[in-house]
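Shown here: the complex without one of its protein chains, the others still in place.
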Amino acid sequence: MGFELLLQNILNPPVLMFLLGLGAVLLRTELEIPQPLPKLFSLYLLIAIGFHGGYELSKSGITFEVAKVLLLAILMAVAVPIYAFFILRLKLDVYNAVAIAATYGSISAVTFITAGSFLNTLGESYGGYMVAAMTLMESPAIIIGLILLTLFAKRGNNSQTDWKEVFREAFLNPSVYVLMGTLIIGFLTGEKGWKAMEPLFGSLFKGMLAFFLLDMGLVAGRRIGEIKKVGIFLVAFGVLLPIFNAIISIAIVKFFGLQKGDAFMFSVLCASASYIAVPAAMRLSVPEANPSLYVTMSLAITFPFNIAVGIPLYYFIVNSLWG
Amino acid sequence: MGFELLLQNILNPPVLMFLLGLGAVLLRTELEIPQPLPKLFSLYLLIAIGFHGGYELSKSGITFEVAKVLLLAILMAVAVPIYAFFILRLKLDVYNAVAIAATYGSISAVTFITAGSFLNTLGESYGGYMVAAMTLMESPAIIIGLILLTLFAKRGNNSQTDWKEVFREAFLNPSVYVLMGTLIIGFLTGEKGWKAMEPLFGSLFKGMLAFFLLDMGLVAGRRIGEIKKVGIFLVAFGVLLPIFNAIISIAIVKFFGLQKGDAFMFSVLCASASYIAVPAAMRLSVPEANPSLYVTMSLAITFPFNIAVGIPLYYFIVNSLWG
Amino acid sequence: MGFELLLQNILNPPVLMFLLGLGAVLLRTELEIPQPLPKLFSLYLLIAIGFHGGYELSKSGITFEVAKVLLLAILMAVAVPIYAFFILRLKLDVYNAVAIAATYGSISAVTFITAGSFLNTLGESYGGYMVAAMTLMESPAIIIGLILLTLFAKRGNNSQTDWKEVFREAFLNPSVYVLMGTLIIGFLTGEKGWKAMEPLFGSLFKGMLAFFLLDMGLVAGRRIGEIKKVGIFLVAFGVLLPIFNAIISIAIVKFFGLQKGDAFMFSVLCASASYIAVPAAMRLSVPEANPSLYVTMSLAITFPFNIAVGIPLYYFIVNSLWG
Amino acid sequence: MEAMKKVEIVVDSVFLNRVLEILGRAGVSGYTVIKDALGKGERGIMAGDELTDVFKNSYIFTVCTEETVNKIVQELRPLLKKAGGVCLVSDVLWLTH
Amino acid sequence: MEAMKKVEIVVDSVFLNRVLEILGRAGVSGYTVIKDALGKGERGIMAGDELTDVFKNSYIFTVCTEETVNKIVQELRPLLKKAGGVCLVSDVLWLTH
Partner (left out) sequence: MEAMKKVEIVVDSVFLNRVLEILGRAGVSGYTVIKDALGKGERGIMAGDELTDVFKNSYIFTVCTEETVNKIVQELRPLLKKAGGVCLVSDVLWLTH
């Protein structure tokens, strides 16, 4: 893998800001970005990415290519949590296996955004429909997870799964809703809408991402102390499954003939793990699982790995194949 | 009324974001924009509108036209709560009639701002002194309300109106203060000041408005459940009084020969109802009135009505008359 | 001192916004900018100034001139708290003398930033390494203060100074860390990094400064009521020591041949007093000292004085000497 | 440790200052305030997340002597009658230092 | 002043709504909630500052009769068993107005 690629990724303000955040925790400074500021940043990023995706989609239109990508997205979002679950069951009880599998079956919007910014600095781009793909990939893992739970767990009577609640958590969690909503708004208002929104949601985007990654670094850093409790199996899982997912997904999209930028972004989606939507759903539906495991793995292992190493690595693979 | 006008208004990012916020509540997603983020947005909008208005005023100067507009503004701000009170007394006790009358006698800055953005997309504009007019229209309704209360309510001795407090609430509430202050600063620093502030308070304005309207949608949505408790009389009042106020005010400003853009913005001010300043004052001075009535009417009925239907309707009327 | 200079300083949006904030408290409006919004603004300003300084430094390189400035910065940061302490001991006990001396030995980033904006409106500039100088000047006063404490205070056994904690508070407090970190990031990512960050951390800078100074005005205003408890000696100290520091530092940098813009910014650093980092450290390490003294002096006396009068005054002196 | 009374008050946050004035007049040695509290009572739900800050409570407690409690109660009652809210009294031991 | 019971509950904030439903079913006349509370217990540290809002508690209290306490306790116990948290009961005097 090209060393310059790794360097080019790391020598980017967003990634360096993430490291700055990590360092702040490791050096025990008292830097913090208290709530609801992180909520402001993440909302901003969701709206910006949704809006921009919708605008791009309004330019390209909804084509056969788009439909293909969306179907592949759903396919992977269903497949990943299933095979992840069976791998995890080698070592874990059903509850924790379900929660972690769901976490890795879903996606991380910030990883996607950072990958987009990386692609951008290389002068390449991806289709606006990838945002729609991302949105579709958030939810299925939650449903799959709870189906696996019903199939494999023997729970007492009073903790039956409340399926209505589960579907609401899956399909109407805030980030799915905002992404989908702003995608539609961006699509409907097209060129004119984007022109009005661009100063806030376009030009400031990279700066806001950098600002937010500082916070992500703080949050990830605070979880790092928990890694030792996670155990070697799960640490390895948190690094290897993303790579595995990326490779599988690259093979599939190569087969189906996606474009290079889309293929890369798709692999990043498959490799990323959720740290907001799924943990929230799992905490409510599978309180037997230990959030210190699934949140720590997603935030303190997989997220930093993807940001620093995964993104250039997946790009390197895609680049070798698409050329 | 031109259907395209309605569509043109709705197919705007800010209005669509408002609907997105409404939908989030109706679909019971857990989307929220917690305090103090709404405070940040509303403060931003007040500063931006004040600053820009002051800058425009520094270009146009303070003319006879300006004085005329300001006087008409005060006139309407005094008249509306009085006739609103007597209409409301048909069905309500004195306390609630006072609180609602004051709410509708005052104005909503966000409605004004959204109307300005609508006017802008039509390629038209209004004078910077309209911001001064808006500022002058916030306070009188509070005073008038409490005068009506003293005249018509028989309260026990220990709840006498504390007039000093009332005047402070009316003329020194945060939004009046910030609007007036930044208007003056914008006026004093003129071209040079605006050039320095424009990147933040100018270019980002529409995006911030859209962001804030998402929150307004959430807030309004949460109140919608209360509408049924409000009763048919007050629901009708919440829609018809704004239309009535708009028509009256358009007639008056036509008589006094205002320009088209100013006339439209003036009608929007008269049609809008307060949901921050006046409710805060009423809660303190008229605790006997039920905030579920006046806040719900202003936020969940009149505000959405104005944003979605009122603005294009008033524009349609103004446009027919001014041509 | 040129009266136009004073006027030119005051007729700037940031300074006027500060006065607006002050006025809001004096007129007892209920305007407030609640936490964590001030944290957002101050973090933004630190990142922006650090990043931009790093970028400037990457253009100019690290020269002999830079090393000279940094050494002078450390010199002043060590000298000021020492002579301040002995002046303060004329009237105060050791604890309060230490805390106030440390406060005035350190610096205020917002004063620096406001001075930079003032310089900018005059069409002049300063070197990016001044940000590094500022960063170096934050910490020494804390250490010096606690050395003075150990030398002169007779404390019981169980309140021995925890030096490890003190060093962490001094060198790893959030603002030092963020400034230093973003300075390095700005330096490493150079032209390309700054281009990506400029829309957020460059163009919006002046507007954000104005927004933040509104908050500083509120905070300072709230402390003004405490001034009478501070006593005439400390009020005089809060105005005269900054002037004295500015004069001393201008003499020194003149001797060492700094450039005009740098000299001015250096004098502002020496004249300014800390109101976040040092008070936090003092509260923990010298709880015997009264925060109503050192916070009030720094926030309600020295900060407003520097913003309104000090900055043009120091510029006037520098301008007379450098011409 | 000294036996004292703890008075807890929940009130619409717009009346926080009035309550603090009452405590001051009753001569308490201090108080603690948690500004943002939600709640439900006779006057409906105070969901608190509104833009408008209407529908938000504040929580106050003070530790004082029985005598002071009586003064507080007397002044507070009419305010609570008008504005709603809750006032509770219980026994605590205060660590004197 | 009326002798009542005060029930205090600390629970992972994701279960706040469940607790409020239980209080409602038990027939309390009202409650007060402080949404953001941190803590430490059997289930580890709830440091609360996470992006994810996992690891955050809510604090609820209600004043009610002894009878109501029993209803609350009965329904609450299984929830606390599953989800963790704390429930405390103490005596208070309620200022009736």
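Of note:
Letters A, B, C, D and E mark the chains as written, and numbering starts fresh at 1 in each.
Just so we're on the same page, a contact is a pair of C-beta atoms (placed from the backbone, for glycine too) under 8 Å apart; a residue touches a chain by one contact, two chains touch by 3 or more.
Quantities reported herein were computed from a predicted structural model and do not represent experimental measurements.
Every visible chain touched by the undisplayed chain in the complete complex is listed here: C, D, E.
Touch with the hidden chain on the side of chain C covers residues 32, 34-35, 38, 42, 158-159, 215-216, 219, 222, 275-276, 279-280, 283-284, 287-288, 291-292, 295, 299. Remark: the residues of chain D touching the chain excluded from display are 1, 4, 6, 20, 29-35, 63, 90-95, 97. With the whole complex as reference, residues 8, 10, 34, 36-42, 48, 57, 59, 73, 76-77, 80-81, 86-91 of chain E touch the missing chain.
Assume only the chains that are shown with their structure count from here on.
Least step count on the touch graph, chain C to chain D: 2. Taking the mean Cα position of each chain as its centre, D sits at the greatest distance from chain A. Placing every chain at the mean of its C-alpha atoms, the farthest one from chain C is found to be E. Comparing the residue numbers each copy contributes, chain D and chain E share less than half of them at their mutual interface. Between chain C and chain E, the centres computed from C-alpha atoms are 46 Å apart.
Look at where the CA atoms of chain B average out and do the same for chain D: the two points lie 34 Å apart. Averaged Cα coordinates give chain A a centre that lies 41 Å from the centre of chain B. Contact with two or more other chains is made by no residue of chain D. Within chain A, the positions touching two or more other chains are listed as 32, 34-36, 40, 204.
By the definition given earlier, chain contacts exist for A-B, A-C, A-E, B-C, B-D, D-E.
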